[in-house]
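The complex is shown incomplete by one protein chain, all other protein chains being positioned as in the whole.
Note that the chains take the letters A and B in the order they are written out, and that residue 1 is the start of every chain.
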Amino acid sequence: MSLELLLQAAVSGFLMGGIYALIALALALVFGVMGVLNFAHGDLLMIGMYGVVLVSAATGLSPFLAGIVMVPAMMAIGWVVFVLLIRPIVGSAPLVQAQLTIGLSFVIQSAALLWFGADLFNVPSELAASPIRLGAIVISLPLLIGFVVALVASGLLAWFLSATVWGYRVRATAEDPVMAQLCGVPVQRVQRWVFVCATGSLAIAAGCLMGFYHVTPVVGLQFSVLSLLIVVLGGLGDLRGAMVAALVLGVAEALTSAIFNSASAPAALYVLFGAALLLKPHGLLGRGAAV
Amino acid sequence: MKSTSEIAARPEHAPAGAIAAVLRSEGAVAALLVWVVVAIALTMLNGYWVSVAVMMLVWCYLCTAWNLIGGYVGQISFGHGAFFGVGAYCSAYLSTTYGASPWLGMILGMGLSAVLALAVGYIPFRRGLSHLVFALLTLALAYAALYGVSGVRALGGTNGMFMSLDETGLAALRFRDLWPYLIVMAAFNTVLLLVLQVLLNSRYGFIWRATRDNEAAAAASGINLFRSKQLAFAISAAATAVAGGFYAQFVGFIDPHSVLGVHVIIQILLFSVVGGTGTLLGPVVGTFVLFPLGEIMRVQLMSLEAGSHQLVYGVALVAVILLLPGGLIGVLRRAMGGRWFPAFSLAVPHGASAEPLPRRRAAEVEEGAPILIAEAVGRDFGGVVALRSVDLEVRRGEILGLIGPNGAGKTTFFNLLGGSFPPSRGRISLAGQRVDGLAPHECTQLGIARTFQITQTFASFTVAEAVFTAALPGRTFAEARSIAGRVLARVGLEARRDVACAELTLSEQRRLEIARALATGPSLLLLDEVMAGLTPTEVTGVIALVRSLRAEGITVVIIEHVMHAVMELCDRIVVLDAGAVIAQGLPHEVSRDPRVIEAYLGKRAQQFAAAATSGDADRHGGSPNDDV
Partner (left out) sequence: MNRFVQAAIGLVVAMAPLMSSPARAEGEEVAIPAITAMSGSTAVLGQDAQKGIEIAVEHINADGGINGRPLKIQVYDTQGEPGVVRQVMERLTRMERAPIILGCEVSAGTSAAAQFAEQAGVPYLNSSAVSAELLERGYKWYFSDQITADSEAATVVDFVEHLMTQGEVVPALLYEDSPRGAGTIERVEALLKDRGIEIAASASYSRSDRNLLPPVKRVQTSGANVVIWAGYTEDVVAGLQAMQQLDFKPYIVGIGGGPGDVRIPQLVDKGFIEAVNLSTADYFNPDMERAQRFVKSYEERHGIVPSSYASMCYRGAYTLKAALEKTLEAGKELTPENLRGALIEVDIPGEQLISPFSRIKFDEHGRNIGAQNLIAQWKDGATKKVTVWPPEVAVEEPNPLN
């Protein structure tokens, strides 16, 4: 195993981590504002990925643009999901929330299997053929674009939360919904819009992913688990922590796969996760909720 | 069913009674249900449905085992797939490699699973971390096991392991016919259900449910949360491994995905939640309804497009969770109303209030000498200084008032005394023994009991159960029952003993807080705003109660904003402001102290107050619930 190999893994893992960050941010925001840990998060993302495939095939748009086109559609889906399923379980026992969202994941996964079959879909792109080379290190162009788009989207989110009235309302709701309600924040409306926008942002993440990745009916579960790990690793309710955790996880994932050349390699990632959580129970930045 | 109540209370000392209690309990009914299924399967159904019944009982068993930690202790474990797999792999490996009986592997698997559970639970439970941290750690365990085993050649790697088909018989756990599998699995279910029922009827039942309902209140009741959770998790994990060993022999082939995959835990959650967690019948009923239904749907909808049966299944699941909170058992329970298994009722002699209240430790200090000494105690939260430096003495037998404006650090100080968190600096000693840095239940066991400003109740307990549970740690059932009876009579909740805690009025909830604290047998009682929001009559009642407690030799520290009560009740008053003591002394001295008036009312009021008489001062701060 050469240094070059490790460097390559670290770089591509880091870029991947940027896209994970966008996915995990949406989950962290939903959890922060309504206390619901959404196990169907990855499946909502998967809907976005299928959407991107369809839009790209129909219009010839690049997956990144197709992702942006998909935003309103995903917001509409978020709206429906929130009204039908999420709102009734805000404040319920965690077990009920977990089970309901797992049920939703079930439904989305089987619906995808029904409509799209088990075949995998991707968006073939010319970009993949012309990577950027830095010495021996190769940077995939779609991955880089995905990283940048995800970074911009995350930056917009940070700006929105810290500099707009609605951002204050969101943060107030996350801090203490009862107090926010008393201060005149329309908590229900904030929660609905946060869920709608978080789901919408998944369309952008889906576009980033489809630049180089593929979609099958089972990818949802993988991304759900991944984003859950990130949110907990970053510290519950800590958005900046989630960003850092996503990057760390992306790099760790690539490095473990590069270092351990075995079927057991992914186990190392989960052991690392466990160890990190034990050492930093309040998140990597130590600022997560103690719930 | 009705008479369960009296018997459930005394299983620890009367074996015959204990057996009777178990036989008439939910667990026994659940076990009976299992055997009804066995009888139906063996007499009326063909072989295929018998095999479905076997798998159904495997899932039923898994759900029941999971329910202990997930339902009764309220810690959601996603790691039970790992324990299932450990059982399967231990039994498969030992039997195929060394020819050992699968039973041996099963026992080893139980041990290994318990050890794994203790290791994974250690830090989150020791540090009292969030449910989610525990849930995700267990999920990580499941994935680590899945991928870990995939790379181990001796365990067949991703190829999996084949059981030997040569031997049959009970020792090999492999049979030519189907019915012995069904009987064995039904027996496993029965043993597990009855063992759990016995545990739930014992002190652990109360400890576990208290842990689930309210950790703060449970710890203040003297319950060691760490041990409570670890014990339940280890038992649950060990029990789960048994099903793994059985599954390996029944199917004859295991591979990482089939026994360690996420679908294991998803199924367990599904059946348990739909059935109703936290009851022994729930997971059993959930499995018995959903599993055959899933099988029928897979067969009936087979001709449709792939995925349709899962779609229908998923939609049905979501609908059940949204429309039937509490699961199927919740529906049944509501329908049956009072005829449901009553959980517990205290068989205490009424009118026993004349007996003295229990005391955890006869205070080793003389009357009037300091029982509690706080020296330069401070606490920071991140960069915020909540308590700067507090020096304080509580003398044995006094009622000490702790007052101060909001944010002065009063409750923080109580939290330090009660062990909710350790002080950042300084030392606290009780009767000469260091207590700072101890866990809440340790403080309680040393004789410090507290109430909470925001009342903390056990949602699933009746009043009697809550008080009984607080009296339980370190005592026998009989002692705890007697203490609970006396305490209930003392605080005037005797008539409400069988009411659910959640249904009490505010005043009753306050009394319950005091009762819970008293039941632990304190020598030092910390009361945090027990009068806030009460009517003047109710306040008078509390004052009388506190006085009578002091008369019995209990030292009381009271945080209160109801000023006239403080003035009337307290022997001495300590005033906190901005995290430090600004005044202390007799009530009338303190009430005239300019620093106190300034702290409460600001500078301008000071002149006004100076002109007033001492009697006026009482009334100034005197309106009830005046937070100033």
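In this text, a contact is a pair of C-beta atoms (placed from the backbone, for glycine too) under 8 Å apart; a residue touches a chain by one contact, two chains touch by 3 or more.
All of these numbers come straight from a predicted model, not from anything done at the bench.
Novice: Looking at B:Leu104, B:Leu332, B:Ile373 or B:Val499, which residue reaches the missing chain?
Specialist: Missing-chain contact among the listed residues: B:Leu332.
Novice: Check each of A:Leu54, A:Ala73, A:Val218 or A:Leu285 against the chain that is not shown and name the one that touches it.
Specialist: Residue touching the chain left out of view: A:Val218.
Novice: Looking beyond the chains shown, say which of B:Leu165, B:Ala495 or B:Ala551 touches the absent one.
Specialist: In the complete complex, the chain left out is touched by residue B:Leu165.
Novice: Hey, which subunit B residues sit against the chain that's not shown?
Specialist: 44-52, 55, 147, 150-151, 157-160, 162-163, 165, 176, 178, 247, 250-255, 257-258, 263, 289, 292-293, 295-296, 298-299, 302, 306-307, 309-310, 328, 331-332, 335
Novice: Against the chain that's been left off, what residues of subunit A make contact? List them.
Specialist: These residues of subunit A touch the chain that is not shown: 1-2, 4-5, 8-9, 12-13, 16, 110, 113, 117-120, 122, 124, 126, 128-129, 131, 133, 138, 140, 212-214, 216-218, 222, 253-255, 257-258, 261-263, 265-266.
Criterion: only the chains that are shown with their structure count from here on.
Novice: Under the stated contact criterion, what part of subunit A meets subunit B in this complex?
Specialist: So the residues of subunit A touching subunit B come out as 37, 85, 88-89, 92, 94-96, 98-100, 102-107, 109-114, 117-118, 217, 221, 225, 228-229, 232, 236, 262-267, 270-271, 273-274, 277-278, 281, 289-291.
Novice: In the complex, go through subunit B and note every residue touching subunit A.
Specialist: Per the stated touch rule, the residues are 70, 74, 76, 120, 123-124, 127, 129-133, 135-137, 139-141, 143-148, 150-152, 157-158, 262, 266, 269-270, 273, 277, 305-311, 313-315, 317-318, 321-322, 325.
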